[in-house]
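Below is one structure, written out as structure tokens; comments come after it.
Just one protein chain is left out here, and the rest sit where they should.
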Amino acid sequence: MIIVMAVNASEPQVQHVLDRVGELGFQTTVSRGVERIVIGLIGDESRLNPDAIRACEGVNDVMPVSKPFKVVNREFQPHDTIVTVGDVTFGGDGPWPVIAGPCSVETPEMMIEVAHAVKASGATMLRGGAFKPRTSPYAFQGHGELGLQYLDAARKETGLPFVTEIVDPADVGLVSKYADMLQIGARNMQNFALLKAVGRSHRPVMLKRGLSSSIDEWLMAAEYIASEGNTQIVLCERGIRSSDNQYTRNVLDLAAIPVVKKLSHLPVIVDPSHGTGKRYLVSPMAQAGLTVGAHGLMVEVHPRPEEAWSDGPQSLTLELFAELMRDLRALEASLNSNKAIAAAR
Amino acid sequence: MIIVMAVNASEPQVQHVLDRVGELGFQTTVSRGVERIVIGLIGDESRLNPDAIRACEGVNDVMPVSKPFKVVNREFQPHDTIVTVGDVTFGGDGPWPVIAGPCSVETPEMMIEVAHAVKASGATMLRGGAFKPRTSPYAFQGHGELGLQYLDAARKETGLPFVTEIVDPADVGLVSKYADMLQIGARNMQNFALLKAVGRSHRPVMLKRGLSSSIDEWLMAAEYIASEGNTQIVLCERGIRSSDNQYTRNVLDLAAIPVVKKLSHLPVIVDPSHGTGKRYLVSPMAQAGLTVGAHGLMVEVHPRPEEAWSDGPQSLTLELFAELMRDLRALEASLNSNKAIAAAR
Amino acid sequence: MIIVMAVNASEPQVQHVLDRVGELGFQTTVSRGVERIVIGLIGDESRLNPDAIRACEGVNDVMPVSKPFKVVNREFQPHDTIVTVGDVTFGGDGPWPVIAGPCSVETPEMMIEVAHAVKASGATMLRGGAFKPRTSPYAFQGHGELGLQYLDAARKETGLPFVTEIVDPADVGLVSKYADMLQIGARNMQNFALLKAVGRSHRPVMLKRGLSSSIDEWLMAAEYIASEGNTQIVLCERGIRSSDNQYTRNVLDLAAIPVVKKLSHLPVIVDPSHGTGKRYLVSPMAQAGLTVGAHGLMVEVHPRPEEAWSDGPQSLTLELFAELMRDLRALEASLNSNKAIAAAR
Partner (left out) sequence: MIIVMAVNASEPQVQHVLDRVGELGFQTTVSRGVERIVIGLIGDESRLNPDAIRACEGVNDVMPVSKPFKVVNREFQPHDTIVTVGDVTFGGDGPWPVIAGPCSVETPEMMIEVAHAVKASGATMLRGGAFKPRTSPYAFQGHGELGLQYLDAARKETGLPFVTEIVDPADVGLVSKYADMLQIGARNMQNFALLKAVGRSHRPVMLKRGLSSSIDEWLMAAEYIASEGNTQIVLCERGIRSSDNQYTRNVLDLAAIPVVKKLSHLPVIVDPSHGTGKRYLVSPMAQAGLTVGAHGLMVEVHPRPEEAWSDGPQSLTLELFAELMRDLRALEASLNSNKAIAAAR
């Protein structure tokens, strides 16, 4: 940690800071420049609350030099974490896992119809919301346990495992009884009670990036889960808020994918449906996500988007999903072959 | 609701949209302009999911003309809601309520020391965190029920009611046993399970604005609470995220205060501590908040900010708080007398 | 244009609005709903300043239904515009044009070294700054005309045409004497005097998206150029500002590429160097940009990034650029062959 004193900091103020950090067990190096004094701390930064120093008189700035996340930090685990959900693996070298399904679980017939269709097109996992976090209390809030049963039925029919969102720590037991993977939605990325609850479960977790979350905050949310003992976490980039939402619901931050792969050993997938909010953007952004190195894809699919109970405008039809899968598999083959050529150079 | 068709929308696409909205029980007006067709809907907008229309082919845009919030909407209740917490009222004409106290409840002695001091300076209510939503899982998470007991002891000593944050729906019963008012923090503004749970309680609620929440989303979060039957809600502006956080933690959006007073009948207060993150900005922004018409103030106070377990840099000392209260009461008297003069003109 | 009256708008207020728009030559349709009155206007929206109506009492909102841009709007020109710079074409079906070169023109030797190297790797056009818009007045501001001469020399050596930034309307004549294409930088996207000046020139223009520009503002900036008679405009997505700049300088908004291709007939390219600010992100984001349909690429290359006078951290070395070009051409071949297969389906 670096402590930058104000230009006009007095000698007693400097001494006070040195005493405080000494009491806290840190060694220091003091650089007395022409303009100002800079104090470097040697010791375990995680044991010091930077705010305690920021609150001292004469301190201009306190700059941590270590990342606040530990368990999920690649610096301390260089190899990739592989997350396994049934037969599906995230983070490995195999074919890209693709999760598909409707925003909300609507009827059992529709779930089975979608599940068969997406499986036929090559999806490897199912999605669907039984507990829905909706902006309006008057919008459909999900079928709850009944929705989980519809998902279970679709899984039995097709063999596809499923992921579903959880919104209340009290539901972890119930949802874990059914779901193969628990999803933390964007609005709950900093619902720490929920993060701890899924961290204590033994289910793999998909952690969506928050609406305007920084990358550090996102990884700290993963750290919450991991610090409870559950490191089977898949990150999911789904777009952040910008000052322009006229043509897209969010800005899908694809560069975040290589960034988090550098910072963390956890796998990271892309969700172009929420990331754009527009059907015509889903396929190009899905392909771009996989080009930048995402470990998989999650996409909303509905047989009749006009009749969808939620997220119709961003849902692919079954036909468009089939087309996307053909394009994705062709792109995957090309990228793999390019990689092989590059490796041989 | 207004439906704007694409310039090149075909006649069958237009007819399909008209059929859909007709089936849903809406009357329509069709304006055929030179460039494009615009369809106006007459009927109860809240019965129509705009996404169902957005998902139709040939539709360019769907623009709701009514607000999505109803119970908290001033259009449907012109008079102000008064929220009462013990002797303290928010939204009335009396002196500005001022809530003060530390970020975290630390020790019983410290709580009592702060409570006596802020009461002596004129605070009307106490704050303190027993359940702390912290960015890091390794940071102090609050004392839990013990913290509530410390707050209770401080209340008994001083007679000041208290507000404290709640982070898990399962804790509503426990926290309501102690607290006079339940706080929903910024990170939980769209934790809908929590909003419903406090909506079913009979405690007044303070609802902080989310980290990058729009005003509509904030009022929809209030609507969640209200729709469960609890309209004793105080809104709290605490700053939003911007692209520059070098000198302030957030941008305190003071214009949001007159904006929500126009849109809603709920009282709204200002929190300049979280809104700025810097001690030297708290007093000027508190005064500005009250100048624009906030119904009260919440501010962090700590006897020794350097030793605070959280939020030290933005906490006022007891002396600075006393000074702020003198300035506030003088400003309040001036504004009231200016208002009286203006009214007499 | 749609005029939404306030719920409590009076009959005289409604009549006043109807009179105003009637005076201005518009026909109206009036929808009297249960809650409020909505007025639709029929006529040429571009002749009406929406603010004139917004300023009327009793008006709640005014919603334009047409886009404010005309010449660059695909609704009025369905076919793609092709921009030609020497042998290079933007917007056509040929191989992707790739613009490469240093941030600043430094020395003549370095420009020639870079030009030869990037040409050998397959770049089709050169870039380099002679007039540099720098955040600090103490940073290198560019060599001015001398820099243009160095670029000219590199062009003569290699045959590659070049693009260079222009920052002052007074320099249009001078820069046009040398440059094949004029660049408007992000900070000058709404420098309307400059836009008009390049609009009156006969040089193709590259128009970068502003730092936090909306898509409509970007296309309106293009409209400024086009309305002066110059429609040889290439748009360039280079990232927008977000609340997190810890790991990337900007958020490269790749979805903006298919969005502007839908809205406008102008070609659009991607600049992953400024879009990310980090060398290791340039290649993946370049490939992703081309996957989503960008019409070309602009990338910063420097033989010794550590010694670059500006933008070293985001500059590719000559070796990394060569590698990127091999990957790009392989990806391009794959995408073309996938497209052919898809077309044959």
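Structural remarks
A, B and C label the chains in the order they appear, each numbered from 1.
Please note the rule applied: contacts are C-beta pairs under 8 Å (C-beta built on N, C-alpha and C of every residue); 3 or more make two chains touch, one makes a residue touch a chain.
Quick caveat: nothing in here was measured; it's all calculated off a predicted structure.
The chain not shown here makes contact, within the complete complex, with A, B, C.
Considering the whole complex, the residue from B:13, B:29, B:176 or B:214 that touches the absent chain is B:214.
Contact with the chain not shown here comes from a single listed residue; of B:254, B:298 or B:325, that residue is B:254. Residue-wise, the contact with the chain that is not shown comes from A:42, picked out of A:42, A:120, A:146 or A:342.
Residue in contact with the omitted chain (choice from A:104, A:158, A:214 or A:242): A:242.
Residues of subunit C that touch the chain left out of view are 20, 46, 49, 51-52, 54-56, 68, 133-139, 141, 167-170, 187-188, 190-194, 196, 211-212, 217, 220, 223-224, 227-228, 241, 279, 305-313, 315. Even with one chain removed from view, subunit A keeps its contact list with that chain: residues 2, 4, 7-8, 29, 31-36, 38, 40, 42-44, 61, 63, 65-66, 75, 212, 241-243, 245.
Against the chain not shown here, subunit B presents residues 212-216, 240, 242-244, 246-248, 251-256, 258-259, 262-263, 275-276, 280-281, 284-285, 287-289, 291-293, 323, 326-327, 330-331, 334-335, 337-338, 341-342, 345.
Rule of thumb we're sticking to: only the chains that are shown with their structure count from here on.
Homomeric contact subunit A/subunit C is classed as same-residue, with over half of its interface positions used by both copies. Summarising the inter-chain layout, the chain whose CA centre lies farthest from the centre of subunit B is C. The centroid of the Cα atoms in subunit B and the matching centroid in subunit C are 39 Å apart. The distance from the centre of subunit A to the centre of subunit C, with each centre set as the mean of the Cα atoms, comes to 30 Å.
The set of subunit B residues that touch two or more partner chains comprises 212, 241.
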